[in-house]
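Before I ask anything, here is the structure I am working with.
One protein chain is absent from this view; the other protein chains keep their places.
A and B label the chains in the order they appear, each numbered from 1.
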Amino acid sequence: MKICISACGKDPDSEVDPQFGRCNYFVIIDPEIGSVTSIINPGSEASGGAGIRAAEAVVGAEVDTLLTGSVGPNAFSILSEAGIETHSGIKGTVAFALREYQSGKLALLENSNASTHSGMNKS
Amino acid sequence: MKIAIASGKGGTGKTTVAVNLALALEDVQLFDCDVEEPNCNLFLGFELEPVEEVTCLFPEINPDKCTLCGDCADFCRYNALAALPKKILLFPSLCHGCGGCSFVCPAGAIEEKSRSIGIIEKASSDTPLTFFHGILNIGEAMATLVIRSLQRHIDESRPAIIDSPPGTACPVLAVLGCADYCVLVTESTPFGFHDFLLALEVARALKVPVGVVLNRDGLGDSRVEDFCRAEGIPILLRIPNDRMIARLYSEGIPFVKEMPEWKEKFEEMFETIKALACKSTGVQ
Partner (left out) sequence: MRQLAIISGKGGCGKTTLTAAFSSLSENTVLADCDVDASDLPLILKPQVLKTEDCLGLELASIDLKLCTGCGICREICRFGAVLENFTINPYSCEGCAVCTVACPENAVSLMPRVSGQVISSITRFGPMAHAKLDTGEEASGKLVNVVRKRALELADRHSCKFILIDGPPGTGCPVIAAITGTDLVLVLSEPTVSGLHDLKRAIELTAHFRIPTVACINKYDINEKKSLEIEAFCREAGIPLLACLPYADITTEAMMEEETVIEYAAHSGDPGAVEFANIIRNLWGEIEMRLSDTS
């Protein structure tokens, strides 16, 4: 099972980043086989629609579960369409967030907890 | 003649000047182009009727033709489309209606439809003032489209006063770009002066002649005045830092209604603007 965590850096010692759409990296851990990889979040550089680009990348990485802080409704609709379970409330390091998840301390998101908005307002 | 009332940032008294000026004059039109926060009618209290809906094109994907190649999502610079393994998802509020997705789709699966992003309303005919405003739906990004629709209702044969959006971004450019004269409202404080310079930069980039209304005059120092004198920018009007005016504002009452001596001052300002706009652009 692949678990994806929004983070400031690339490895398990990095701090998590609770902002899903604009975090720098996604650290992807498969606890069963002990693999750790990471991808750059393409949303972090987007002028608008950051959450959408980020969610697309997470879906593309074929993960099963996402651990993060807040997810907007746009990104959430992509994640749920792809069948990815999202848990919120991460803090500390990536490794700590994973342990918290494994001990059942991170709440499953039923709805997006971030308000909908237009991304950037350039017009 | 079109007079835009603008300021570098909100809260300087832009709407106050626009509304009071419009009420002080006969046979003018007032357009509230601050479509994200149209506040003029809070002070006018007119009954409004809808005039038109503002629409924007967006793509509709035909799932029978779509091959899920993802070219559309790759192309979209606004991230309004997401290509998933089994579906393309659209996020209309991010779409700018550029038409790129339907242009690049190799399967011809995208057709463009229009959707409402805002509305234009006007005061019903029995009000003394011709008044229009536009409202951009919350969450929508394309303020400029609503402003352009609103501008099409300006009767060119009569003077129009336009309450511009705050700031220095695209919506302001859309308003100032078609104005014959720009009134910048500011106060003579470090913040006021700084924000005034930002707005002045925009007006100058668009080559619109500029005059200044000093709001909350008496507060601060003479930095705006000194600057204007050196640059040859006229000070059109001074509104004093008066508790009564602040109070009427907080109640939503235009102060020309309660303080009739101001009617004359706004009329004078209008005559000055007419002369100045005429001199610099030849507009009658």
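By definition in this document, a contact is a pair of C-beta atoms (placed from the backbone, for glycine too) under 8 Å apart; a residue touches a chain by one contact, two chains touch by 3 or more.
Here the structure is a predicted model, which is why all the values come from computation and not from measurement.
A.B. asks: Which one touches the absent chain: B:G97, B:G134 or B:P159?
C.D. replies: Of all options in B:G97, B:G134 or B:P159, contact with the hidden chain holds for B:G97.
A.B. asks: Which of these, B:C170, B:I235, B:M259 or B:C278, touches the one chain of the complex that we don't see?
C.D. replies: Considering all chains, including the one not shown, the answer is B:C170.
A.B. asks: Residues on chain B that touch the omitted chain in the whole complex?
C.D. replies: On the side of chain B, residues 8-12, 36-37, 39, 42-43, 57, 75, 77-78, 96-100, 103-104, 138, 166-170, 173, 177, 189-191, 194-195, 198, 201-202, 205, 219-221, 243, 246-247, 249-252 touch the unshown chain.
A.B. asks: List the residues of chain A that touch the chain left out of this view.
C.D. replies: Contact residues on chain A toward the absent chain are 17-19, 22, 44-48, 50, 69-70, 113-115, 117-123.
Criterion: only the chains that are shown with their structure count from here on.
A.B. asks: Measure off the straight-line distance from the CA centroid of chain A to the CA centroid of chain B, and report it in whole Å.
C.D. replies: Computed value for the inter-centroid distance: 38 Å.
A.B. asks: In the complex formed with chain A, which residues of chain B make contact?
C.D. replies: Checking each residue of chain B against chain A gives 73, 78-80, 82-85, 87, 89, 91, 93-94, 96, 139-145, 169-171.
A.B. asks: Could you list, by residue number, the parts of chain A that touch chain B in their complex?
C.D. replies: By the definition above, chain A touches chain B via 43, 46, 48-50, 52-53, 55-56, 59, 74, 77-78, 81-82, 116-123.
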